[in-house]
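Taking it in order: structure first as structure tokens, then the write-up.
One protein chain omitted, others in place.
To keep things simple, chains are lettered A, B and C as they appear, and every chain counts its residues starting from 1.
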Amino acid sequence: MDINGLQEEIATFALERDWEKFHTVKNLVLALLGEAGELASVVQWLEKVDKEFLDSNTEVRQDLADELADVFIYLIRIADVSGIDILKAAQEKMQKNSDRYTVEKSFGNAEKQ
Amino acid sequence: MDINGLQEEIATFALERDWEKFHTVKNLVLALLGEAGELASVVQWLEKVDKEFLDSNTEVRQDLADELADVFIYLIRIADVSGIDILKAAQEKMQKNSDRYTVEKSFGNAEKQ
Amino acid sequence: MDINGLQEEIATFALERDWEKFHTVKNLVLALLGEAGELASVVQWLEKVDKEFLDSNTEVRQDLADELADVFIYLIRIADVSGIDILKAAQEKMQKNSDRYTVEKSFGNAEKQ
Partner (left out) sequence: MDINGLQEEIATFALERDWEKFHTVKNLVLALLGEAGELASVVQWLEKVDKEFLDSNTEVRQDLADELADVFIYLIRIADVSGIDILKAAQEKMQKNSDRYTVEKSFGNAEKQ
């Protein structure tokens, strides 16, 4: 399945439950932030979270995967109800980032330009 | 471009700028929340944000698209450095949601089960 | 009890549980965002949340109070471990806001100046 298939599945899920009335952009942004907060909760007290740690703590990786998925699902849903092509938006943003954070100016430092 | 191509582009972007050292999972979660906060800022004082409103306020749609893109980029990056397949995680989460929020129990109400 | 008393109570709570090692500024910011996300979850699907609604839905007001309290507790804790006087910071910020959003320019519109 690709991102368009997922978007369609999410839309059908909402439609079947008569949830479209809840899915205003503002409500969905609140929901995304709720899930992003759960993502923060997964890692908040952990000392170091990298692939090595996650290889030995697979339940944390699963928690991370679940919360990333929840954020992703609301992200796709917001894009859908707003008439935004999220893949295209991301590519355009990467181009803007490329212009703003040139390798020359930004090598080794992540400060806002 | 699909989501894997985007993931690769983001990884190359970080590598070229020597930003991998900043991209720990915890730092990236903070960055995602920063961008999700900007998403909230776009809609916070608007009365109603739907397709009709966005058709007449295309600069708001562009702001939304930019902020959704920023959240998406960090989401993909976190999945990458954590060794998580985000599309697979989302499909599994949709399956869990489907089991948890059956049409029968959840029709017309979005309460947590 | 005032805000200083509360700050002291929170510090003692952490000390007694040997939680100071978890309470780095970055970890606490993640924790605050987790609680702010729960605050978002309380209101995300509700149509209108005002005093009248909350008078008839006292369990929602209690949920709101609990989540606001959690955000507040982490806010005070971050200020404490960072050596920041939160009441003074808020007063200074109100002064900056007053200069930036003059009544003349901002009457009836909340746009960023």
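The definition used in the following text is that contacts are C-beta pairs under 8 Å (C-beta built on N, C-alpha and C of every residue); 3 or more make two chains touch, one makes a residue touch a chain.
Source: prediction; values computed, not measured.
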**Request:** Considering the whole complex rather than only what is displayed, give the residues of chain A touching the chain that is not shown.
**Result:** 26, 29-30, 33, 45, 110
**Message:** Need a quick check: the contact residues on chain B for the chain that isn't drawn.
**Reply:** 22, 27, 30-31, 33-38, 40-41, 43-45
**Residue ranges of chain C at the interface with the undisplayed chain** = 1-3, 6, 9-10, 13, 16-19, 22, 24-26, 29-30, 32-33, 36-37, 39-40, 43, 46, 48-51, 54-55, 61, 64-66, 68-73, 75-76, 78-79, 81-84, 86-87, 89-94, 96-98, 101, 103, 106-108, 110
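One rule holds in what follows: only the chains that are shown with their structure count from here on.
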**Message:** What's the rotation angle, in degrees and to the nearest 5, for a C-alpha fit of chain B onto chain C?
**Reply:** 180
**Prompt:** Counting only residues that touch at least 2 other chains, which ones in chain A make the list?
**Reply:** 22, 30, 33, 36-37, 40, 43
